[in-house]
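Have a look at this one before I ask anything.
All protein chains but one are shown at their positions in the complex.
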Amino acid sequence: MAWQWFHRLGSPRWFYEKTTPWLPWLATLSIALIVTAAVWGLAFAPADFKQGNSYRIIYIHVPAAFLALAGYYIMAISGAVGLIWKMKLPFMVMKSAAPIGALLTFVSLVTGSIWGKPTWGTWWEWDARITSMLILFFLYLGMIALQQAFQHRDTADKASAVLALVGMVNIPIIYKSVDWWNTLHQPATIKFTSKSSIDPSMLYPLLTMVIGFYVFYALVLLLNTRVEILRRENRTQWVNDLISTTNKRA
Amino acid sequence: MRDNSPAASLLGGFIASFRRDLLIAARHKAELTNPLVFFLIAVTLIPLGVSPEKTVLALLAPGIVWVMALLATLLSLDGLFRSDYDDGSLEQMLISPQSLYFTVMAKVLVHWLVSGLPVTLLAPVLGLMLSLPIEGYLPLLASLALGTASMSLIGAVGAALTVSLRKGGLLLSLIVMPLYIPVLIFGASAVQTAVQGGAIGMQLAVLGAFLALAIVLAPIAALGALRISTNG
Partner (left out) sequence: MTESVTEAAIPLLELRNLGCERDERLLFSGLDVQLFPGDVVQIGGPNGAGKTTLLRALAGISTDFHGQIRYAGQALPEAAWEFAGDSLYLGHLPGIKKALTPAENLEWYKAQSGAAISIGDALAAVGLYGYEDTPCYQLSAGQLRRVALARLHLSCARIWILDEPFTAIDKLGVSQLEALIAQQSAKGGVVILTSHQDLSLPQLRMVNLQDYQSARDKTKIGLGSLSDGDAYHA
């Protein structure tokens, strides 16, 4: 039974139809969580005694950075599943995850830079985390570029899956190396507030926001994947039926 | 009929591929010197663009030599599987009864011998031009020897992924460069630390670990990528 379920997961149609009812739930939940966390974090959480109100950008920066990294793993694992079990759906998920991840990385870079201005007095600081984020952004760009370079979709899928896996193996090494490099060059710079020292009154809205971002990520990934499914299956009967029923309703 | 003993044939296939690639490289001598000339010109640009001041150059030298060596290796990567793809040898490698892992290893080894190793050997000369302090030369040689080997291996994955693309060169650099960052960090730091009088055992050990990891994993990823590239 378990295997049957697993192989059905490889069917884009099954996935498409199964996930349709999830969408409103995910949308509601993510909006509720993000709005709650935003109001809580921006209006009710206390100001930081050193950074004042400027620290509040972590409510976007930290969740975006979390998801950017998690997104790479989601992408790489989807690619691996596609390669190993020769399924089409995981490749579609992988392809859909790349631009979302790149965007989240970009958001975390921009918010990090904005945060850096009042904190360090510069728009750009070669801080370990920011630098790692920048490299992660390059990895995403490479993925997207490779995906678009191939004419043959199958080759594009498999080749970018290999690249994602190579990237996945490398990410911990890159992060550790950059960390080490950072301590070597600037041992005395101000670090981001480490998580253990953050006050609970600031932490809870942050955690809520992180969960909200995760749900939102799931929603966007799902929507993107569904579009990819329709695009790739546009010559099949079920997609044609879907289009005609939607047209009738409209 | 055939000598089917696996050990003999494994080694035989490796040696044959190694010899063949070395022969081809020897017949294309002009192409061999290109990365070296690039390395030389690129390093020459730095004093012209930044400052010929000896103290400034000495400060920058370890990083500059390392970055330029990285770029020189990168430039030579595009040809790694390209000609094999174009003339059909690659297909024949994929379906040969020899282990593709060793064929890829042989090709990468030759690539390193004709690009990474010469770059490493030329590096002290460039260090001299950039007034690298005397303590830096041996660490420069050691770190580049280890680092360029890792870079040839990691780069092979990128070359295999882009071999079927007509204009894969720039894309290859794009996908491989971020993966080179750890090697660059520890390589350049080894030279820098040595110049400042520190011990560099740790950096060289890490570079060695990177190389060991690359030897095990990179050919596997590269051969998978080669199969994918020839499939389409």
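Chains: A and B, in written order; residue numbering restarts at 1 for each.
Basically, a contact is a pair of C-beta atoms (placed from the backbone, for glycine too) under 8 Å apart; a residue touches a chain by one contact, two chains touch by 3 or more.
Quick caveat: nothing in here was measured; it's all calculated off a predicted structure.
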Positions on subunit B where the hidden chain makes contact: 1-4, 12-13, 15-17, 20, 23-24, 27-28, 83, 86-89, 91-92, 94-98, 227, 230-231
In subunit A, positions touching the absent partner: 7-8, 10-14, 88, 152-154, 233, 235-238
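One rule holds in what follows: only the chains that are shown with their structure count from here on.
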Approximate Å spacing (C-alpha centroids) for the pair subunit A, subunit B: 33
Touch list for subunit B against partner subunit A, complex: 157, 161-162, 164-165, 168, 171, 174-175, 177-179, 181-182, 185-186, 189, 210, 217, 221, 224-225, 228-229, 231-232
Residue ranges of subunit A touching subunit B (in the complex, touch as defined): 83, 135, 138-139, 141-143, 145-146, 149-152, 154-155, 158-159, 162-163, 165-167, 169-170, 173-174, 176-178, 180-181, 184
